[in-house]
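Removed from the display is one protein chain of the complex; every other protein chain stays in position.
Chain naming follows the written order as A and B, and within any one chain the residues start at number 1.
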Amino acid sequence: MANISTLNTTAAGFDAVSDQVASGPRGRKPRRTLSPRNIMLYGTLFVFALYYLLPLYVMVVTSLKGMPEVRMGNIFSPPMEITFEPWVKAWAEACTGLNCDGLSRGFWNSVRILVPSVVVSIAVASVSGYALANWRFKGSEFYFSILIIGAFIPYQVMLYPVVIALREIGVYGTLTGLVIVHTIFGMPILTLLFRNYFASLPVELFKAARIDGAGFWQIYFRIMLPMSLPIFVVAMILQVTGIWNDFLFGVVFTRPDVYPMTVQLNNIVNSVQGVKEYNVNMAATLLTGAVPLIVYFLSGRLFVRGIAAGAVKG
Amino acid sequence: MNIRAFAAALAATAVLPLGLAKAADLEVTHWWTSGGEAAAVAEFAKAFDATGNKWVDGAIAGGGSTARPIMISRITGGDPMGATQFNHGRQAQELVEAGLMRDLTAVAEKGKWKEVIKPASLLESCTIDGKIYCVPVNIHSWQWLWLNNEAFEKAGVPVPKDWNEFVAAGPKLKEAGIHPLALGGQPWQANGLFDTLLLALGGKELHEKVYVEKDAESAAGPEVKKIFDAAAQARELSIGTNVQDWNQATNMVITGKAAGQVMGDWAQGEFQIAGKVAGKDYSCLPGLGVSQYITTGGDAFYFPVLEDEEGSKAQDALAEVLVAPETQVAFNLKKGSLPIRGDVDLATANDCMKKGLEIVAQGNALTSTDQLLSPDSQSQKQDLMTEFFSSTSMTPEAAQERFAEIISSAD
């Protein structure tokens, strides 16, 4: 596939050395030539970008069409007449049973569930990862292995044991209970990431602090935390996505007046009133996905950097 | 993140229990979310609110399989809702046995349910050890063939009077570019279609032999073989209807893309909402026009045991409201189902509902397979039927063999 000149160009690109890990593209500014290499490179990326963007395009376009136009068929054609009605309907009017106030009903509930769940699950997982990386004790790796296996267990299977456990400690049906559930199911992957990240930090720092007489918590708060912004961003992104999109726990562990947004989304998407209102479905989908999407757009760069640090150094 | 924020978050979670119910608010969970269904539930809510209590709606779309784990978790988790929809019959039995459901016998005696609820089998399936644990709210029957009259006109054939004529009209319909039979992809639809064929074409005796006595020999016999052959014909007629939900399939019939659908009487609600008139725009053939039997199943409400007294009182009030004649009429007209009591005036009922009422009045209502078989056996049957109806490669013989096996181990 490659001729010699392509290889040389590519290799030359790696000339510039950057000591920073994952700090973005390394090396010189890209060449602005229409070389065969660049055509192939950007061509491939472009084709893939199309595959990824196509569904988003379809969603946006459809959500701006009226039902008669949707029914006419071509899902890829731009709307002839732009209407925001599906958005209004999805947000404020779509019915779930008797409640016709759309997604707006669940938005703040989702936020109320999201914030403590993200904070607590990340706090617990980061401390655990720190203990696993720097303060190994007898059996710690055994517990960790169990957690990793736990990542493979379908949530539904654990539903009854978790319901029973929460009932026994008396927090079933409370926000505390829901926060505990999200903490439990976020543990495996988060602990893996934190453990790997903390293990990748220079050992000398830890040793020096120990010699100075610093203890478990002192080192955690004074040394580890300040150095760990990227991995916390990664954990936050994973948790915000996971918890915001969760349907099963949100509905099993709460009551109707505090159902999260995904319950309304499910109800909008799954209640078929005559014809499926695809435009409303798509608008509801985009609205529900908006929060994690915004988090991505704002923190995309940190995300890669954080993952680099968390995943690379195993 | 700092410690203070973390501590504050912890404290916040500790003092904010989710949703403290007010004294007479009653949370009711159900899975009625389609157009006709939601309109019908609104009638219940309206009547209940009129008693001074408040109906807190907990609708969960996606049907029983989505809603049921939620309901069961809530009840076993010790945070039950005030009332919940459940298909009666065998599904809730264990919850009752575990003492998690409220005994409604007192309310039932006060309302003379035993006398007014018809057919009596409805209340029987709510009764365990002589006590009544649920409120049946409607009667649903599966054995209906819904036809779009216009579609047959277009194909140049008279509107069929029974299943056999319908099958005969198949080729003409196909020529006219109309799908003869609409069948949604959800497994329970294929299963219901089969049971309907069995009762309509095989008759009452076969139905009872197979599903009541669970006689594996008849299930493997020549009469059931005929049913499987008919099912294979139905399979042939339904090819190409690529929809999932039952009401999307019904919608194909409403819009004339398909000529007919075998579906329960709840399909009626969809025709109604679309503004179609029974007898003129569409026809309905109970028992597929072949036999005059229908099976009666239906929905029921259960009331989990609540700790607070106010809630329990509200439960009693709701139970009374659900059975009251006015609510029964209002609800069932919207839902397209039949009321559970014989003493209500359904003058406003349309042609199709009247046909159904007549059959019930004649005593030709049989117990539905949902009550005769455990959900487990039904699921196995569903797995088989959905496989059979989706792949033309499965022969009727092979399907029957597995069917007989399921029946022999059914409970």
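Here, a residue touches a chain if its C-beta (ideal position, glycine included) is under 8 Å from a C-beta of that chain, and two chains touch if they have at least 3 such contacts.
Methods note: contacts and distances are computed from a predicted model.
Hidden chain, UniProt protein name from the list "Helix-turn-helix transcriptional regulator", "4Fe-4S dicluster domain-containing protein", "Sugar ABC transporter permease" or "Polysulfide reductase NrfD": "Sugar ABC transporter permease".
Although it is not drawn, the missing chain touches A, B when the whole complex is taken into account.
For the chain missing from the display, the contacting residue among A:F84, A:W108 or A:W217 is A:W217, taking the whole complex into account.
When the missing chain is restored to the complex, the residue among A:L53, A:I82 or A:A208 that touches it is A:L53. The set of chain B residues touching the chain not shown comprises 64-65, 68-69, 72, 76, 91-95, 98, 185-187, 242, 244, 374-376, 378-380, 383, 386-391.
Although one chain is not drawn, its touching partners on chain A can still be listed: residues 2, 7, 10-11, 13-19, 21-30, 41-42, 44-45, 48-49, 51-56, 58-59, 73-76, 124, 127-128, 130-137, 140-158, 160-162, 165, 183-184, 187-189, 191-193, 196, 199, 203, 206-207, 210, 215-217, 241, 245, 247, 262, 265-266, 269, 278, 281-282, 285, 288-289, 292-293, 295-297, 300-301, 303-305, 307-314.
Here, only the chains that are shown with their structure count from here on.
Residue ranges on chain A touching chain B, taken from their complex, read 95-99, 115-116, 119-120, 122-123, 156, 159-160, 163-164, 166-167, 172-176, 178-179, 221, 225, 232, 251-258, 263, 266-276. By the touch criterion stated above, chain B contacts chain A in their complex at residues 1, 3, 5-6, 9-10, 12-14, 16-19, 21, 27, 29-30, 32-35, 38, 41-42, 45, 55-63, 66, 69-70, 73-74, 76-79, 81, 245, 247-248, 251, 270, 273-274.
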